[in-house]
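With one protein chain held back, the other chains of the complex are shown just where they sit.
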Amino acid sequence: MQVQTHVDINSEWGIVAARQAGRKLAREVGFGSVDQARITTAISELARNIYLYADQGQIKIEEVAEGGKRGMKIIASDQGPGIKDLRRVMEDGFTTSGGLGAGLPGVKRLMDDFAIESELNQGTVITAVKWLR
Amino acid sequence: MQVSMYRLYKDMLTSYLRDKSETALYHAQQFSKQMMEQDMSPEETVSLHLSVFQELAEDLPEEVTDSFDLLLEVMIGYGLAYREHQSLRDRQQELESELNVAAQMQRTLLPDKQVDTEEIDFGVISVPAGKMSGDYYHYDEDSVGNFAVAVADVIGKGVPAAMSMSMIKYAMDTLTDKQTEPAGVLESLNRVVERNIDEDMFITMMYGVYYPESHQFHFASAGHEPGFFYRSAADTFESLEAKGLVLGVSPKVRYEERGFRLDPGDFVVFLSDGVTESRVDGEFIERDTVVSMIKERLHLSAQEIVNELFEELEKAQEFQLRDDFTLMILRRKF
């Protein structure tokens, strides 16, 4: 039975709760302290994006296994305004220059797999996976 | 993490804790270069430090170990910034090489064949301020030996100017052999440029033709920086000016065409404003300065004169060109 946790993000408190849940699961899955901190930072950034741009949404974290590999998956989803220019937000220097933090390219770097789907006025779903080495 | 890094770090830290020597610190500095080469992030370094430290100093107070959680969290941000910096640097290199290819393509738009006629001594130099040039020059001998020369200057510099510069080249290519009178050439080019250029851009151009049979030189100017005409017999320079509006402002423009005879040793100078707007010690050089620099070099060939002028002005500006620089001389030998 794989562990799965949902955290609703509608306040800064939600961000902290998501971090906490993420760090706990990362530890349980067996990640070292550096990767624990990386995964937590990634969750933190995704949750902040939801809080800042979509008002509310959800972070789901779960353990994953695939072809002998084990890891941890983060799914961040919201029903916010959506992202108009995906290429732009995935560009280095686009969000960071405005002081908005690591941004999505940062999340992508912290994790191993990264996927984003967004529809205008529908919302955004971001999936990111980190594998145990 | 690589075992070797762990070992190295442990040796370094052991040695430093033992005798607090500058040598150990020096090793640490060298080690940091190695870490960056191996793409080791700041957070990994912090974590490495803690695990080595935990092994060396047994029974660390819990507060010390815990405090590293905070440091690790903070360092992740620095690590991301560092990686982003690396990726931006890679992208800059990419852009740079793209620009190099474009600059190379642009050079192929300019004529480069040797001028080897009995009567004409010709020289030209054109150097962009950046990688790409907003200056254009042209020279060509037609089937009956008439020799056409032109210098054009697109406002601004860099890539936007360079793109308009290629327009001039292609417009020139559409001219037929019959269209060689300077005023007519500028009228045709103006029609093309006016239709294709941005509201607040324009191109200036000077176009001239030397007719060896009559030894006449004819020219017209589209708002271009005036050139010079050197009369050998009198040893004087005159300004080469003709009325005419810059290209690209108005669809129908007439250009004044002027002409005179070139006697042996006489020459004409075409230039772009990158020459006269050279700033030496913060001050623009005067047109007279350009004239006296040429005067000192009358004994040289046309190509040597333009080369030396460029070298001297480049040096005087500490090798920082503010604008694209083009200088051309056409001299009747005998």
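Odds and ends about this structure:
Letters A and B mark the chains as written, and numbering starts fresh at 1 in each.
Here is the rule we use: contacts are C-beta pairs under 8 Å (C-beta built on N, C-alpha and C of every residue); 3 or more make two chains touch, one makes a residue touch a chain.
The criterion applied here is as follows: contacts and distances are computed from a predicted model.
Per UniProt, the protein behind the absent chain is "Anti-sigma factor antagonist"; the candidates were "ABC transporter permease", "Anti-sigma factor antagonist", "Ion-translocating oxidoreductase complex subunit B" or "Stage V sporulation protein AE". Every shown chain that the unseen chain touches in the whole complex is listed here: B. Set against the missing chain, the residues B:37, B:59 or B:200 yield one that touches it, B:200.
Shown as candidates are B:44, B:225 or B:257; the residue that touches the absent chain is B:225.
Summary of contacts with the chain left out: across B:43, B:153 or B:266, the touching residue is B:153. Of the options B:109, B:249, B:300 or B:316, the residue whose C-beta touches the omitted chain is B:249.
One chain is missing from the display, and on chain B it is touched by residues 153, 155-157, 199-202, 204, 222-226, 241, 243-246, 249-250, 273, 277.
One rule holds in what follows: only the chains that are shown with their structure count from here on.
Between chain A and chain B the centroid-to-centroid distance comes to 45 Å (mean Cα coordinates, whole Å).
On chain B, the positions that touch chain A within their shared complex are 43-44, 47, 50, 69, 72-73, 76-77, 80-81, 83-84, 87-88, 91.
Residues 32-34, 37-38, 40-41, 92-93, 96, 101-102, 105-106, 109-110 of chain A touch chain B in their complex.
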